[in-house]
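Missing here is one protein chain; the remaining ones are kept as they sit in the complex.
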Amino acid sequence: MKHHQYAITPPMGWNSWDCYGATVTEEEVKGNAEYMATHLKQFGWEYIVVDIQWSEAGAVSSAYRPFIPLEMDEFSRLIPASNRFPLSKDNQGFKPLANDIHQKGLKFGIHIMRGIPRQAVHQNTAISGTNKRARDIAKPNSICPWNTDMYGIDSNKDGAQAYYDSLFQLYAEWGVDFVKVDDIADSKLYGIHAEEIKMIRKAIDRCGRPMVLSLSPGPTSLHSVSLLEENANMWRMTDDFWDIWDLLYDMFEKCYRWSKNIGPGYWPDADMLPLGHIGIRSVDGGASDRFTRFTKDEQLTMMTLWSIFRSPLMFGGEMRDNDEWTLSLLTNKEVLEVHRNGFGARQVYRDEDKVVWSSCGDEATLYVAMFNLADDEEQVAVTLESLGLTDTQVKVRDLWKQKDLEPQFEEITYKLKPHQSKLLKLSNVQTQYCNKGTNLNL
Amino acid sequence: MKHHQYAITPPMGWNSWDCYGATVTEEEVKGNAEYMATHLKQFGWEYIVVDIQWSEAGAVSSAYRPFIPLEMDEFSRLIPASNRFPLSKDNQGFKPLANDIHQKGLKFGIHIMRGIPRQAVHQNTAISGTNKRARDIAKPNSICPWNTDMYGIDSNKDGAQAYYDSLFQLYAEWGVDFVKVDDIADSKLYGIHAEEIKMIRKAIDRCGRPMVLSLSPGPTSLHSVSLLEENANMWRMTDDFWDIWDLLYDMFEKCYRWSKNIGPGYWPDADMLPLGHIGIRSVDGGASDRFTRFTKDEQLTMMTLWSIFRSPLMFGGEMRDNDEWTLSLLTNKEVLEVHRNGFGARQVYRDEDKVVWSSCGDEATLYVAMFNLADDEEQVAVTLESLGLTDTQVKVRDLWKQKDLEPQFEEITYKLKPHQSKLLKLSNVQTQYCNKGTNLNL
Amino acid sequence: MKHHQYAITPPMGWNSWDCYGATVTEEEVKGNAEYMATHLKQFGWEYIVVDIQWSEAGAVSSAYRPFIPLEMDEFSRLIPASNRFPLSKDNQGFKPLANDIHQKGLKFGIHIMRGIPRQAVHQNTAISGTNKRARDIAKPNSICPWNTDMYGIDSNKDGAQAYYDSLFQLYAEWGVDFVKVDDIADSKLYGIHAEEIKMIRKAIDRCGRPMVLSLSPGPTSLHSVSLLEENANMWRMTDDFWDIWDLLYDMFEKCYRWSKNIGPGYWPDADMLPLGHIGIRSVDGGASDRFTRFTKDEQLTMMTLWSIFRSPLMFGGEMRDNDEWTLSLLTNKEVLEVHRNGFGARQVYRDEDKVVWSSCGDEATLYVAMFNLADDEEQVAVTLESLGLTDTQVKVRDLWKQKDLEPQFEEITYKLKPHQSKLLKLSNVQTQYCNKGTNLNL
Partner (left out) sequence: MKHHQYAITPPMGWNSWDCYGATVTEEEVKGNAEYMATHLKQFGWEYIVVDIQWSEAGAVSSAYRPFIPLEMDEFSRLIPASNRFPLSKDNQGFKPLANDIHQKGLKFGIHIMRGIPRQAVHQNTAISGTNKRARDIAKPNSICPWNTDMYGIDSNKDGAQAYYDSLFQLYAEWGVDFVKVDDIADSKLYGIHAEEIKMIRKAIDRCGRPMVLSLSPGPTSLHSVSLLEENANMWRMTDDFWDIWDLLYDMFEKCYRWSKNIGPGYWPDADMLPLGHIGIRSVDGGASDRFTRFTKDEQLTMMTLWSIFRSPLMFGGEMRDNDEWTLSLLTNKEVLEVHRNGFGARQVYRDEDKVVWSSCGDEATLYVAMFNLADDEEQVAVTLESLGLTDTQVKVRDLWKQKDLEPQFEEITYKLKPHQSKLLKLSNVQTQYCNKGTNLNL
C-alpha cells in the first residue's frame, strides 16, 4: 500500500520521552537534532520526535497535571506551548522548528493523543472546514485512562473526519514527517480504536505530505494485524518498555509471535531504546535521573533483538550525554545492516532460556543471533541443519566486534554469560529459509 | 521450512465427515476415490481423507458412543475396524486401501485424535520402541471435551515422543500422505496443545514419508501463528463449518484477520465444503440426510472466498451423488487457477456487508472478488484507485461464467443479489499490491 | 446497623424514570404525589422520587444530551433546573417541593450520579467547607460510560469527603428522605465504586437527617455483599428492568442467588415496576409511549416475585393514568402483607421452568408462590414435605383473589398457563423453615 512507501525500512530516530517525559523544550530538541546530524545521520538515524504534551505550558515531569488547560488554536487544535517552544510564537506552530531540523538533513516528528481536547468540548469550540463544533463530534464517554487531555472522536458523526483532516493539514503545513498517535492501539479501557485509526489514515492520505504513522501504546492485539498493516507503519507490541530485564526478557516472546507480520512499511514496534542518560525529567519506569540500568550485555542483547527482528529504533536518552559505549551501540555499520536490509527473520528455536534467531542478508548471507536469557552461564548451540544449511562447516563473523571467528562444524556453539548474546554473519551459505519461493506468500 | 514443501499449494481433496460422520466404510472411500480419479483429478483434486473413529467397529453416526472399546494393536495404536475396512485384515492396517488409492493416482489421508487411547492407559499396554507403557506417558487429566477416546500425552515424560514416533512410523508403512490431527489446535478446555504439535512435527520428520499436517478444530488463535507455521501445513480458523449462512458470513472476518499469514506450505483453513449430498449418516450441523442448504448464490460465494483466500478445499459431500451443478463448482479451471496460483490476497475494503477482495495472478493479472453479504440487493463497487491501478478503464472477465464483461471505468460496480458475489479477472494491469518489493517481507 | 433502621421494611414508592426519562417536571411530580396520597398512601406507598438529570434545563427524553451545561451552585453542586422546577427559584433548591410532598404525608427522594460535575472540574469551581477546588478531588479518568455529567471523586484526595458532605448537607436542608445514587454499584467500565459508597455513607451519617440509600445500576456483584449491607439500604440486582418477558424470566435466577442476603434495612432491588402508562418521554427499554407490554399474567407474576422476595416496590408509570386493573395490583392488602412482613423467603425448588418459592408469615402462616415460566401450560406442584410440613392436608388461600381454595393433600398442585403464577397463604402450619433456631444466624 502507498503509505508503506513512507517507511520502506524500519524508522530510526530519537524520541524525547525517556529522558524528558512530558517536558522537553525547543532548546533540548534542537540540541539533540544537532547531535544526531553530527554523529548519527550518516548511519541512517533521521527522525527527531517531540513526545507527549507539547501544548502544556507547565509540564514538569512524566506525570501529567490533570485537567490543566492546554494551548489551543481557534479550531480546537492543540498548538505548541510558546514558553517551551519560543519559535512557535506568532501562531507559527512547529513550522520553524521543523524547518530547522529539515535544514540539518533530518526529519521531524510529533506525538499526539487520539481525539479532541476535553477543553474544546466543554467550551464547544469551532472546527475548521465544517459548521460542526467540538461537542458534535466528541464520543461522549471515550477517554484515555491515564491522561485527561482528550475525548475520543465518534466516526459516525458529521464533522469527525473534518476534524482529523484539519489536524493533519496543519501538521503538513508545519512540515511534520512522523506522527506517533497515542491511546489508540491498546486503549486499556476499550481495546483498539479501529475507527479512529481509519480516520487518521484517511487524513494523512489527504494532507498531501507523507508522514510515518506510529500507533501506541501496546500490547496491540495480533487479531488486528490486517487493520494495522492497512493503515499504519508501526505499532507497539508492548506496553511502555524501560531498562528492566524482565521487560526485555518478555520481548522475545512478543517478537516471536509477531515475526510473520513484518514487511517493508509495516513494523511491529518493540518501543524506544532506554539507553544512555534517561529519566532526567521523568519518573516513569520506576526510576528518575540515571544512566540506563541495563548492563552492557543486556544493552547488546536488546540491540541485537531489535536489529534482527527489525523493530523501529528510537533512541530514548539525552544524546548529548552519550558516552563512547552508548554511541558505539548506534554506529556499528555491520549491525545496522542487519536491521536495515535483513529479511525473513525467524526464531530458529527456543529451549527454555536459550534462544536463536536468524534472518537473511543479500547474496548468500545468513544472520544468526544467539541469546542466553538465563541467569546462569549457558552453552548455546544451533545446528547448521536447523538453519537450513547443507554445509558441514561455516565461516562465522561476530558483527558487534566486526571480527571473524573460528569456523564452526555441524553446529555453532558458544558459551554465553547471563543475558549475553552474539550476533553473527554467515557468508556463502545457501538456505531454504531465504529462498523466496518457499517462505513467502507468492 | 522443509515441511512447507509438502503442500506448496493449498491441498484439495475429499473428506468423509460431512456425509458419513464417524461411520464411513471402505466401500464408500473407494467409491469416492474412483469418482475423484475419473472426474476431479485432472483439476488438481487429490486427497481422499478418512475422518474420525475408523477404529470404532460400531459407529453409527456423527454422535460418538462414549467409552466404547476401539480396535488397537499390541503397541497401544488404534487400527482400522476390520468390519468397516475389510482390506485391513491380517494386521495390514490401511496399507491395502492406501495402495488402492495411490494406484488411482490419488493420495490417502487419515484423521487422528491427539494422544493415546484411554483404554490403553487403563490397561497399561506397551509402546513400541521403549520400555515405558501407556500409563507412563499419558497426561493424567488431559482429555477431549467432546469425545472419550484418548488421553493427551505429556511431552515431559520418557516414552512420549517414542509413542508419537511409533504412530507415524506405522502411518508411513501404511502409505499415509495426509494427517488431520484433532482436539489439538483449539481444545476448548485447555487452548492449543503446543507441545503435542511439536512432538507430532518431529515424528513426521522422522518417519521418512512426507505427510501434510492439518490441525483441528478451530478457531485457532492468531497468537499461535509462529508455532503453527513452524510445525503444520494447515489449521482451522473456525469451529466446524456447515451449510448455514451465519457461519459463512462470519468466515469473511476470519479470513480478513488471517490474510497476512498465508504462504506456500502454511494455509489457514476455512474447513470443509458442505456441498452436494451431505448428512447421510451425520446429525452434526443441525440436520441430517440432505443436499446442501446453501443456495446456489451462497455456494458460489463460499467457493469464491475459499479460492481467493486460498483455503484448502476439502469437499464434504458424497461425490457419487454430485449433480451437474455441484460438479461444476469443482471443475472451473479459471476459478481454480485463482486458488492454485493467486498470491497476495487482501480485503480491499469492507463497508458493512459489502466486501471486496483482490489477489494477484501472473503477468499483470489482478483477481477481484466482490461480495454482497446483505440480505437485500446492493450495488457493490470498488474504485480502480483502491485496487492500486492507475488506469481509468479495465477489461473485466467473469471467471465463474468464463465470459468477458463490459469494460469498467474508474470503478467496477455491479448490482448483486443477497449473498451473491462475483469473481473477476483484470488483465494487463499494474498494481503496487502485486509489487513484491513493497508488500512482502523482503 | 443504624442506617438499616431507615428502611426496616422494603421501600415502596414512585419513580419518574419509566414514564418521563430525564425530563420530569414539578407539575408531574406534584400530580403523582397527589395521586399517591389519595389512592396509595393507606397501603404503605410513601416515596416520591425524582430521577436523573433534574439539573438539565433542556432534557427532552431518556436520551441524554452530551456535555450540555447543567444548573449548578457556586459550590459545584447541581441544583434543580428552574424552568422545570419553578418552586426552586431564589436558590431554594428542592426544599419547597419536598415541603409540599411532606405535607401530603409522603417522603421525597432524588437521584444523583456519583461524582462531581465535569463542568465544575473544567471550570475548577469551589467546594463548600474546604479550600480545595473541583480539580483537586476529581478522579481524572473516572467517568460514567453512559452519561457525560460527572467525574468520579478520588477518596484519597483532601476535600473529597468534604464535597460529599456538602452535597448531603444541602439535601438535608432540602428535606430529602431517599437518595438513589447511580453509576456506582456496577459502573460497567470499572466495577463497583467501593470508596465512593463509603464516602456517601459517611456523608449521610453526618448530615443529621435519615435518608434511605439506594445504589444503581446493577447487576451488583454478590461478592460485594458485606460492603453493601454495611453502607446501603438497597442495591440493584439487575441492569435496567423493562416490560420484556426475558428480563422478568431472568429475575428468578437473580432472586435465587440473593435470597440469603436480605433483611431489615438491606434489600436487594429487582428495579422499578414498569406498569401502567410508561415511556411517555422515554425511549429506554426499546419502546416509547405505551401501556406496559406485560400481559396481566406477567404483571401478576412480577408482583408476586417482588412481594415474596421483598424487593423494594417502586412504581414506574404515570399514576394518574392508572386504570382499575393497574391500581388493583398496588392495593391488595393480603399480597402487600407478604411483602411487608414475610420473612425467610427461599426458592423451594426449580425444575426447568417450574418454580416454587415460600416465605414465612406470623403465627403459623406459610406463603407459597408457584410460577410457570414456560411458554406452555404446565402442572406445577410442590409437596407438603418439601415445604417442611408434616401435615398431610392444608387449607389454601389465593391471595390475589382473596379467596379460599380447595384443601390440598400431600402436595399442592395447579395447572398454570404460560407465565402465570399463584400466590397462596397456608394457615395453621408448622414448618422448620420458619423456625428461627434453625434457619437464622443465631
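Note that the chains take the letters A, B and C in the order they are written out, and that residue 1 is the start of every chain.
Operating definition for what follows: a contact is a pair of C-beta atoms (placed from the backbone, for glycine too) under 8 Å apart; a residue touches a chain by one contact, two chains touch by 3 or more.
Keep in mind it's a predicted model, so treat the numbers as computed, not measured.
Peer 1: Would you list the chains present here that the left-out chain is in contact with?
Peer 2: Listed by label, the shown chains it touches are B, C.
Peer 1: For the chain that's not shown, point to the residue among B:144, B:335, B:394 or B:416 touching it.
Peer 2: The one listed residue touching the chain not shown is B:144.
Peer 1: Among B:101, B:121 or B:255, exactly one should touch the missing chain; which is it?
Peer 2: From the options B:101, B:121 or B:255, the contact with the absent chain belongs to B:121.
Peer 1: Consider the whole complex, including the chain that is not shown, and state which of C:53, C:141, C:187 or C:259 touches that chain.
Peer 2: Of the listed residues, the one touching the omitted chain is C:259.
Peer 1: Can you list where chain C touches the absent chain?
Peer 2: 1-2, 4-5, 8, 222-223, 225-226, 229-230, 256-257, 259-265, 343-344, 346-347, 388, 432-433, 436-442
Peer 1: Spell out the interface residues on chain B facing the chain that's missing from view.
Peer 2: 66-67, 118-119, 121-122, 124, 135, 138, 140-141, 143-148, 189
Everything below uses one rule, namely that only the chains that are shown with their structure count from here on.
Peer 1: Report the topology of the inter-chain touch graph, choosing from line, ring, star, complete and other.
Peer 2: The chain contacts form an open line.
Peer 1: Rotation angle, chain B onto chain C: superpose the C-alpha atoms of these two copies and give the value as a multiple of 5 degrees.
Peer 2: For the C-alpha superposition of chain B onto chain C, the angle is 180 degrees.
Peer 1: Quick check: how many Å separate the C-alpha centres of chain A and chain B?
Peer 2: Going by mean C-alpha positions, chain A sits 38 Å from chain B.
Peer 1: By residue number and range, which residues of chain A touch two or more other chains?
Peer 2: Answer for chain A, listing residues that touch two or more other chains: there are none.
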